[in-house]
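One protein chain omitted, others in place.
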Amino acid sequence: MTPPVYGYYPGCSVRGTGAAYEESLLTLFRLLDLPLEELKDWNCCGATSYMCIDEEQAFLLSARNLALARQAGLKEVVAPCSACYLGLRKTQDYTERYPEIARKVRHALAAANLPSLDSVKVRHPLEVLFADVKPEQIRSKVVRHWRGGRVACYYGCQLVRPFAEADRAHDPTRMDDLLRAVGVPTVDYALKTKCCGGALTGTIHGVGVRLNYILLKEAARKGAEAIATACPLCQYNLDAYQAEIRREAGEVMDMPILYFTQILGWALGGDAKALGLGRAISGRRFITEWFPKHPEAVEKYV
Amino acid sequence: MPETFEPKIVAFFCNWCTYLAADLAGTSRIKYAPNTRVVRVMCSGRVDPQFVLDAFAKGADGVLIGGCHPGDCHYQEGNYKALRRVELLRRLLRQMGIEEERFRLEWISAAEGDRVKVVINDMVEKIRALGPRVPAVKKEVA
Amino acid sequence: MKTLRAFWLRPELRRKMKFQREADPEWAKHVAARPGCEGLFSCLQCGTCSGTCPLSIYMDFAPRRIIALVREGFREDALSCQTIWLCASCYACAVHCPRQIHITDVMYSLKREAVQHKLYPRRFPIPVLAQEFYKIVSRSGRSAEFWLVLRMALRTNPFQLFTMIGTGWQLIRTGRLKLGRERIEGVHQLQRELADKEVA
Partner (left out) sequence: MSESNGTIRVGVYVCHCGTNIAAVVDVKSLAEYGASLPNVAVSRNYKYLCSDPGQDLIRQDIAEHKLNRIVVTACSPHLHEHTFRTAAAAAGLNPFFVQMVNIREHSSWVHEDKKAATAKARDLLRAAVKRVARHEPLEKVSIPIHPAVLVVGGGIAGIHAALTLANAGKKVYLVEREPTIGGHMAKFDKTFPTLDCAACILTPKMSAVKNHPNITLWTYSEVVEVAGYVGTYNVKVKRWPRYVSEDLCAGCLECLEACVYKEGKFPDDFNVGLAKRKPIYIPFPQAVPQVPVIDPDTCIQFKSGKCKKTCIDACGDRHAISFQLEEKTEQIEVGTIIMATGFQTFDARRVPYYGYGVYPNVYTALEIERLVNASGPTGGEVVLRDGSTPKTVGIVHCVGSRDENTNRWCSRVCCMYSLKLAHLIKEHTGADVFNFYIDIRTPGKGFEEFYQKLLNEHVHFVRGRVAEVTDWALDPSEEGKLVLRVEDTLAGLVRRIPVDMVVLSTGLEPHADAPDVRRLFNITCSDGGFFLERHPKLAPVNTFTDGIFLAGCCQGPKDIPDTVAQAGAAAAEALALIDAGYIETEPNTAYVNEEVCSGCKTCVPMCPYGAIAFLDPEKKARINQAMCKGCGTCVAACPSGSIRQHLFEDEQIFEEIEGILTYA
């Protein structure tokens, strides 16, 4: 059967700090020939900050995006950023649970002559890859075997909480399953759903960094040489402050923080640049070693 | 139709499940709409279609039958018998121009006091939306 | 009352005792009636929220105590504290709560009220960031990380900008820092939607 056309909602951060996420996601979906159709003129999902100022307007932001999806006749929207995923999903949930909010949203959308948001399914790539594509199928498409070290899969918060739909809320495993499917050894990582602090690294810097220090330290303790993430903010927080942590905590720490889509994309034959592997800040030396420019050439020698 | 139309619903509750559930709702002080009037029968299987028709004929705005969950009937299968009759009755009522929402069969076990509230409130709301079935004149007195 | 306190107590001391007249039980009911804040009164003060919270260790009141304060109607304490702003919305408390209270949403609700009534701690970066974010997005339809951080820094403590230079450079080097400001085409449509009277 032909796969459905997935609507694609990038979100602001994959157009900035999370660029590599979008690059690898698009490459991966191309390799799996899954069509992704970007929403026309999408707007910010509101994230957590907007919700702190005005709830209903926050819902309206997401409502517009969902409405755009409907306008384009899309049944499903894929949101790679966990915050966006939650923002959209939460808007749906609230409009379903609270008629009063639903009424206001409907009215506002009408005022902006947009269609009312009916069931547009909000999804995260992790779930799409696991449930629709399935690990077996991905395994069957592998063209390169993993040359890197053991990986700790980090799911973060908003991907699995409060909506345990992308994976189980306690002890999720889908990312591990996907990575193992392409031959990547993953470690059991107790902090896989602990918080990275989100925007805290930018506001109460010290606190934010400490949270990430804990995450990195425990991953290393469990023998992980890299961390796989599924959210631009998680990736940024874990990636950007390792130098500072080295300085402050005086611990040797230089760990590649990858997007799970980069690892999968690589296994399926995507090339390093197309997967945005050059955008990493920490663990660059490992990355160049694990994801060489001309893998085929390297393969010959080994 | 008066501003706040209070529908009157005749409820036939089986002695072992739904009537007890209503009692439980009472002992747990669960609050719900005061629009139902319960007629106790030993089993939902005892509810003769004539009772339902009679209730509507005498001006009920709705009729609710409550029985034990399938498989839980105190008399083994009375509720299945009730279910079959209800299906026939529904068709008949539709022909008589009585809206679906006015006639309901619900399985409510002795443990589900809260469900009594949910079902009754929901039914009252739906019927209120439909408005009175009999000429409003009759309503004034109540 | 204030004067009295000033007279009897040395300034750095703060009275811990509460007079019942300082509590506003009606407000508590009002909060519990908001979407997402249901079940506030079913809290059994078990502390699971504080236990699961990654940030409770930095909070002036742990989440459990916020619930207790709200429930008893101590509005000012609940709204002027840093706790609600430290909440990073990781929803750990919400999924662990044995009474299924959506604590994260309660925090959101309190944050909004704090902003509304200007009760949030002054110069505390998080509410400032939130407000700047709100402005940027409402104006252009997209957020802009660089400008967001810049404005936040300027409004709280400009000097921290220096500490950010290193990271900034790393981001530029890897092409991850976008200096431009995106603006969606349908920005007017968006604003019409946001300005809808039903909502405002």
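Going in written order, the chains are labelled A, B and C, and every chain counts its residues from 1.
To be clear about the criterion, contacts are C-beta pairs under 8 Å (C-beta built on N, C-alpha and C of every residue); 3 or more make two chains touch, one makes a residue touch a chain.
Everything numeric in this text was worked out from a predicted model, so none of it was measured.
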### Query
Which shown chains does the hidden chain touch?
A, B, C
### Query
Which of these touches the unseen chain: B:60, B:98 or B:119?
B:60
#### Entry: Sole residue of B:43, B:64 or B:105 that reaches the chain not shown, by the stated touch rule
B:43
## Note on the structure
Across the whole complex, the chain not displayed is touched by chain A residues 170-171, 190-191, 214, 218, 221
### Task
Touching the hidden chain in the full complex, which residues of chain B are there? Just list them.
6, 8, 10, 16-17, 19-20, 22-23, 25-27, 29-32, 34, 37-43, 45-51, 54-55, 58-60, 71-72, 74-78, 81, 85, 109-112, 117, 138, 141-142
### Query
Of the residues in chain C, which ones touch the absent chain?
44-53, 56-57, 62, 64-65, 96, 98-100
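Here is the rule we go by: only the chains that are shown with their structure count from here on.
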### Summary
Averaging C-alpha coordinates per chain, one finds the centres of chain A and chain B separated by a number of Å equal to 51
### Query
Hey, how far is the Cα centre of chain B from the one of chain C, in Å?
48
### Task
Round to the nearest whole Å and give the separation of the Cα centres of chain A and chain C.
25
### Query
Considering chain C alone, which of its residues make contact with at least two other chains?
none
### Residue numbers on chain A that touch chain C, as the complex places them
12-13, 15-20, 41-44, 46-57, 60-61, 63-64, 94, 97-98, 100-101, 103-104, 107-109, 111-114, 157-158, 161-162, 164, 169-170, 193-195, 197-200, 202-205, 207, 211, 236, 240-241, 243-244, 278-281
### Residues of chain C that touch chain A when the two form their complex
35-36, 54-55, 58, 86, 88-92, 94-95, 102, 104, 108-109, 111-112, 115, 125-127, 129-131, 133-134, 137-138, 141-146, 149, 152, 160, 163, 166-167, 170-171, 174-178, 182, 184-186, 189-190, 192-194, 196, 198-199
